[in-house]
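As you look at this complex, bear in mind that one protein chain is not there, while each of the others sits in place.
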Amino acid sequence: MSLFDDYHPLKGKMFQILKPDGTLHLDMKPPVSDQEIFNLYQKMVFIRLADQKALMLQRQGRMGTYAPVWGQEACQVGSASVLRKGDWVFPAFRELGASLMMGVPLKTIYLYWMGNEEGSRAPDGINMMPVSIPVGTHPLHAVGTAWAAKIKGDKIVTVSYFGDGATSKGDFHEAMNLAGVFKVPTIFFCQNNQFAISVPRKIQTASETIAQKAVAYGVDGIQVDGNDLFAVYAATKEAVDKARSGGGATLIEGVTYRFGPHTTADDPTKYRREEEIEPWKALDPLVRLRLYLKGRGLWNDEVEKQVTEKAQNEIDQAVKEAEAVSTPDVEDIFKYVYAEMTPQLQEQMEYLKGTL
Amino acid sequence: MSLFDDYHPLKGKMFQILKPDGTLHLDMKPPVSDQEIFNLYQKMVFIRLADQKALMLQRQGRMGTYAPVWGQEACQVGSASVLRKGDWVFPAFRELGASLMMGVPLKTIYLYWMGNEEGSRAPDGINMMPVSIPVGTHPLHAVGTAWAAKIKGDKIVTVSYFGDGATSKGDFHEAMNLAGVFKVPTIFFCQNNQFAISVPRKIQTASETIAQKAVAYGVDGIQVDGNDLFAVYAATKEAVDKARSGGGATLIEGVTYRFGPHTTADDPTKYRREEEIEPWKALDPLVRLRLYLKGRGLWNDEVEKQVTEKAQNEIDQAVKEAEAVSTPDVEDIFKYVYAEMTPQLQEQMEYLKGTL
Amino acid sequence: MPRLNMVEAINLALREEMERDDRIVVLGEDVGREGGVFRVTDGLQARFGDDRVVDTPLAEAGIVGTAMGMALYGLRPIAEIQFDGFLYPCLDQITNHIGRMRNRSRGRFTCPLVIRVPYGGGIHAPEHHSESPEAILAHTPGIKVVIPSTPYEAKGLLLSSIRSPDPVIFLEPKRIYRAIREEVPEGDYTIPLGKARMVQKGKDVTVIAWGAMVREVLNAAEELKGDKINLEIIDPRTISPMDVDSIIHSVRKTGRVVIVHEAPKTCGLGAEIIALINEKAFLSLQSPIERVTGFDIPVPLLKSEHYYLPNPKRIVMAVKKVMSF
Partner (left out) sequence: MPRLNMVEAINLALREEMERDDRIVVLGEDVGREGGVFRVTDGLQARFGDDRVVDTPLAEAGIVGTAMGMALYGLRPIAEIQFDGFLYPCLDQITNHIGRMRNRSRGRFTCPLVIRVPYGGGIHAPEHHSESPEAILAHTPGIKVVIPSTPYEAKGLLLSSIRSPDPVIFLEPKRIYRAIREEVPEGDYTIPLGKARMVQKGKDVTVIAWGAMVREVLNAAEELKGDKINLEIIDPRTISPMDVDSIIHSVRKTGRVVIVHEAPKTCGLGAEIIALINEKAFLSLQSPIERVTGFDIPVPLLKSEHYYLPNPKRIVMAVKKVMSF
């Protein structure tokens, strides 16, 4: 039996390997080696620090509105690390973690949030799509790309990331349904972080789990502990392997929590009390992994210090580089709209230059 | 246990009371009296004949494109007959049957298909909405109206009718989800007639049943034999009673078959063979009901002749009246767009009059 | 009289009208507990309960489509679409249903409702948060489209919109949500739909602008005083249906026109105003009409946004151009 039968969403079980106390469930083991776990832990630390840096930059007026990933590191690292070169990722707007995992330089990511379109251009060869602000609309693109690969006979998969709020949008439904009908090799990764801005998960849908929405489309669905790196990894791996071998789409609901504000423009005290957050703090994906690694003799304060310092240096370097990029030229806003600039845009650009 | 538990869509059972041979399932009985059944049968005959008349009128160039109900009479009669004065119906475009059940005069219905907007105006006091051509978009209105009634404390329900194809649209999803979250007193009645124009049900969605889509929204869903008047009636009754008493929405999938073309503009031989239709012919909702009534001593050829003749006379009268209505005035296309005609429309109307 | 900004003025209008009319239901994403991402609906849920101030799931077509259903039943829904860029998923419901129901049912079914949308650029927002879709809406039969340009105007126009028997799209220029403070009376007053506002009388050039652009034009007018150029500034307020008479009246006087809008130039509302003037005041025109607009490109991210938006400098240049023709 597959994971998706064992944890069929209507069985009411959430898939978890690593318990909050850092120990494993009986009969379960991590999906990767200790060395690899340590690597992934390092990534998660890097992501958390890069995220905090962005929040700080925004507060200092050095960055625009930013949507922090804080708390969702295991979802993004666990899932994206399963992917291969050639696979495609379609993020929402909170995917700093997944972007880094795909190999997008932090400098590029920062550039985007600093308000420079160059930040939406992943390096050649890295199939990381730009942020999708219109909620729930981009899973359709992931379906289309995966479908195209299937038609061409390429064994790649695509992953779209989105939130619990996104599942209410019509486009999400059309994407799931199309993926089901055409057995498209795509993973719908829902990071259920309990909120869509101020709207709590229970007002978002009366469905008991997000995972069970898969039932409407004849595709597999699974609810995993999104703060358990191992569970996220294992479930995504199984979904990706299935997709790659022609088994079609999967909806993964990663149950997690947004520790930070929705974006830097948001004041969460308006809609949630500190006490609500407390129990989730105990489920912090980094804390849990640290406990595990410590149990394996791979982590102590000294190690943490090294990991953190290394990350901080890299992050500071990325900030420096991003801030060294000069303001875009006036031509830049015109020249990429079409393959060739239209006479209208030529004229408008010349006019604009004459007014500066 | 309620019907909706017994026939939970994931149990893989279709709710049926009256078997195709006209006998009842063991331990089951019709939801209404013999007299009422006979009345409903008369309605169904009337609907079928009025439908055929429309097809004929179209062929003779006396009517525009028309979407026949042929085969779906039990779905519409069984469900709409459960409703009370004050309830609202939001049809798609194949609901001649439901319209008549709601009390819209046949003349009005014909007028619409003859291309006169007066045909979209139900008589005062009858809450039958105009046809909705954009597929899958109107269940949202039914949700909104039911929600409004709930807010006002009125004990009415709304019903939207739509097809299997409509369930793929994003708006259907948003409607179901909203109805689930706000426990709205509405019935989603899907007439799964196996086709969306040429697209067969199995290409429409990979979900095994339409009914199970309800699982995605935390609302009840049930698959019923849509050609069994009793099952449709009983399921709708239970859903309506539940809605009226605050139990929220239900998705009903009536499994039926479109005997005719999609519309008069359609040539079904392009996409289905005569042999495919044959097995469904045996399931014709009228045939089955006739067998039942015969078994109860309520039907014979003579009765049929009377029922038919009476219907034909009424239908002919409706045609006559509809055709006696004169072409709309030029003012009519301007004067209902806003509560008060805008200066722009005044001017455009004057101009147009000057060109006629 | 209290001096309010536009957010406060709209909030006040909503609050007062909800007291007066219990058919009003406010619905949208984050409008309840949070009070809206711009705080426009702040405190309403606490006051009127969560039946009348509803946080919805994230579904724009759903919000607008259910609002229509509510209006059919006799409620007066006020839906909020959180940002301009998320109005596109509603265009189907607006165009194919809301704008047509009265007409197609020959008056039997109507759906008076208001859709409030913070719109336009200038706040350094993320992508899709700076759109100006007014021309698309003005091209859509059966709806009215209203855009206030000051707090006082916002309250009076919103009250008229809520009481309108027709569906109204109410576009709120988010850039000036908190930028202007002026006296806004408590209590009931309305500004009629379909009537332009004479922002400033003048004799040399008619400048037509709405929303946040009115302020830019006023700044340009200030600069132009040095050149002894007097602008007559008209704010249509209701852009559909447009108050053509007021515009034509002014053009007959000045003979020179500049139109300012943030939306892309091609097929923007400016084009329609030019067409109307061409039709009704052709012989009065002493120079070609100038458009100062956004460009036919997506609104750039914040580092380049200033390139895109019309500003006083560009307006001054356009005025001088029509003056020197």
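Letters are used for the chains, namely A, B and C, taken in the order the chains are written, and counting of residues starts over at 1 for each.
Throughout what follows, a contact is a pair of C-beta atoms (placed from the backbone, for glycine too) under 8 Å apart; a residue touches a chain by one contact, two chains touch by 3 or more.
The structure displayed is predicted, hence computed values, not measured ones.
Can you list the shown chains that the hidden chain touches?
Those shown chains that the absent chain touches are A, B, C.
Which of these, B:S99, B:T145, B:S168 or B:T250, touches the one chain of the complex that we don't see?
Within the whole complex, the residue contacting the unshown chain is B:S168.
Would you mind spotting which of C:G85, C:G120 or C:P151 touches the chain that isn't drawn?
Candidates C:G85, C:G120 or C:P151; residue touching the omitted chain: C:G85.
Which residue from B:I133, B:A282 or B:A339 sits in contact with the chain not drawn here?
For the chain that is not drawn, the touching residue is B:I133.
Which candidate, C:M18, C:I136, C:I229 or C:L302, sits in contact with the chain we can't see?
Counting the whole complex, the residue in contact with the absent chain is C:I136.
Using the touch definition up top, pick the residue from C:P236, C:P264 or C:P312 that touches the left-out chain.
Result: among the candidates, C:P264 touches the missing chain.
Residue-wise, where is chain A in contact with the chain that is not depicted?
Residues touching the hidden chain, for chain A, are 88, 117-118, 120-122, 124, 129-130, 132, 134, 137-138, 140-149, 151-152, 158, 170-171, 174-175, 177-178, 181-182, 332, 336-339, 342-344.
Suppose we count only contacts with the excluded chain; which residues of chain C make the list?
These residues touch the chain not displayed: 61, 85, 88-89, 91-92, 95-96, 99-100, 103-104, 127-128, 135-136, 138-139, 141-142, 240, 242, 263-264, 266-272, 274-275, 278-279, 282, 285, 287-291, 296-298.
What does the interface between chain B and the hidden chain look like in terms of residue numbers?
These residues touch the chain not displayed: 64-65, 93, 112, 114-117, 131, 133-136, 165-166, 168-171, 196-199, 203-205, 265-266, 270-271, 327-328, 330, 332-334, 337, 342, 344-345, 348-349, 352, 355-356.
Basically, only the chains that are shown with their structure count from here on.
Starting from the mean Cα coordinates of chain A and chain B, work out the distance between those two points in Å.
Computed from C-alpha means, the inter-chain centre distance equals 44 Å.
Measuring from the mean C-alpha position of chain B to the mean C-alpha position of chain C, what distance in angstrom results?
Result: the chain centres lie 40 Å from each other.
Averaging only over C-alpha atoms, locate the centres of chain A and chain C and give their separation in whole Å.
36
Note the residues in chain B that touch 2 or more other chains, in rising order.
Touching at least two other chains: 170-171, 174, 177, 181.
Spell out, as numbers or ranges, the residues of chain C touching 2 or more other chains.
Residues 56-57, 59, 61-62 of chain C touch two or more partner chains.
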